[in-house]
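Every protein chain but one is kept in place in this view of the complex.
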Amino acid sequence: MIDLSKAFLLGGVICVIGQLLIDLTKLTPARIMVLFVVCGVVLGLLGIYPCLVDWGGAGATVPLTGFGNVLAKGVMKDVDEFGFLGVFTGGVKAAAAGITAAVTFGYIIAITSKARIKK
Amino acid sequence: MAKRLGQQTIVLDKQPIVLAGAAIVGRKEGDGPLAKYFDEVVDDEYAGEKTFEAAESRLMRDAFIKALEKSGKAAKDINVILSGDLLNQCTAASYAFRDSDTPYLGLFGACSTMSESMLIGSILIDSGAADYVACAASSHFCSAERQFRFPLEYGSQRTPTAQWTVTGAGTVILGKDGQGPRITCVTPGKIIDEGIKDANNMGAAMSPAACDTIVQHLQDTGRSVDDYDLILTGDLGSFGSAMLRELTVRNHIDLKSKHNDCGMMIFDLARQGVDCGGSGCGCSAAVFSAYILEQFRLGLLKRILFIATGALLSPTRTQQGETIPGIAHAVCVEA
Partner (left out) sequence: MKKPISKHEYQKLVEKKAPGSHVVRNLFAAFFTGGLICTVGQGIMMLVKSFGADKDTVAAVTSITMIFLGAFLTGINVYDEIGKFGGAGASVPITGFSNSIVSPAMEFKKEGYVMGVGAKMFLIAGPVLVYGIFASVVAGIVYFIWKQVM
């Protein structure tokens, strides 16, 4: 139960940061998504984001910053294992499940459903 | 023959007549305050077609056919169709009229298209170049969203200055003779760009152009606001209308209670979640062709100035950091 609350709290706070950026800076949602992923990579590299993951669980992994963290974690792991080649293999390898799921489900859902007007 | 009066206004000798008008709108517009004036409300956003673009063309074609019917004219009586919409290459209009077997001139004036087409159409009739013309404009929420903003199913929030693109089409038939209100003079507007960059604040981008055209029209004709029953702008919305007042006051013109805006009339702003109101070529086209013509028929209006307003927005140029030019054309209609 405490884990669920922590996830709620941390996830909520990360999204509030995004909302503040939307409302106060006029940044478009696409730019904010980019910003979050890049921030996730940087915080992952610095070892800060893993601490958030330890504390908040899905509250840290579900937001896009978590995706950035996965990229950073993967690249560091592969650099450890394969040296410089890891720079090119680590990120996408770690994110493979997410990217492939997005393309697969995206494709299937897109061809089976129809865009409708907002009522 | 048409004569120029002052700087920009053109006085029409023959005073072309607005024989009839028809408007077909979507579900949301059909749920708005003007619902009972529209000729048809189409519930399905696809209007029985496969794509939104085809649906928009369909609304336009049907409104044209309906207007012809009401005017008692046949398609072959129409010398030229003047029409446009918001889509690239005026897609909706050109596909709506490809089987019309009638000369066609495509116009792009963004949301000012309705008054632009009436302006050109009335001059054509006045000059004797045409006996009857059809003026039409349309827009569709879904086709506009995908061209200018985001996919329909994308989860994003609208900003408070945003406006809702009207799904609808309006057509009026103008003629050299017949029954109906007359177009007595017209004032084509200049492109005015006051440096607004926010594509979600089109009202503010257009109101300087509306102000410019109104001021020029009054100056050219020597009239005042009191000479009109209604000064009707196209789709400034609530914020754009507020800005228009700010600007006209600075020009020592008091709009008093004479001003209204099609974008604020077509929706119930408080109830329908459309932020600042309606927009799109179809907004002023539908409101004029349905509601305004009916008010004339009932004798409730004697003289109005109809100023459809357009934001000449290009998504490409906006992404390149450019500002949004505005335009407004005025048409004076009298009973």
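Should a chain be cited, it is by its letter among A and B, assigned in written order, with residues numbered from 1 in that chain.
Quick note on the criterion: contacts are C-beta pairs under 8 Å (C-beta built on N, C-alpha and C of every residue); 3 or more make two chains touch, one makes a residue touch a chain.
Remember, it's a predicted structure, so these values are computed and weren't measured experimentally.
Novice: For the chain not shown, which residue from B:79, B:100, B:219 or B:295 touches it across the whole complex?
Specialist: Within the whole complex, the residue contacting the unshown chain is B:219.
Novice: With the missing chain put back, which residues of subunit A would touch it? List them for me.
Specialist: 3-4, 6-24, 29-30, 32-34, 36-38, 40-42, 44-45, 56-59, 61-68, 70-72, 74-76, 78-80, 83-84, 86-88, 90-92, 95, 97-99, 101-103, 105-116, 118
Novice: List the subunit B residues touching the unshown chain?
Specialist: 50-51, 146, 150-161, 194-196, 201, 204, 208, 212, 215-216, 219, 239, 242-243, 246-247, 250-251, 276
In the analysis below, only the chains that are shown with their structure count from here on.
Novice: I'd like the Å distance between the centres of subunit A and subunit B, where a centre is the mean of that chain's Cα atoms.
Specialist: From the centre of subunit A to the centre of subunit B is 45 Å.
Novice: Which part of subunit B faces subunit A closely enough to touch in the complex?
Specialist: 26-28, 45, 141-142, 151-153, 156-157, 198
Novice: Give every residue of subunit A touching subunit B within the complex, in rising order.
Specialist: Going through subunit A, the ones touching subunit B are 22, 26, 29, 115-119.
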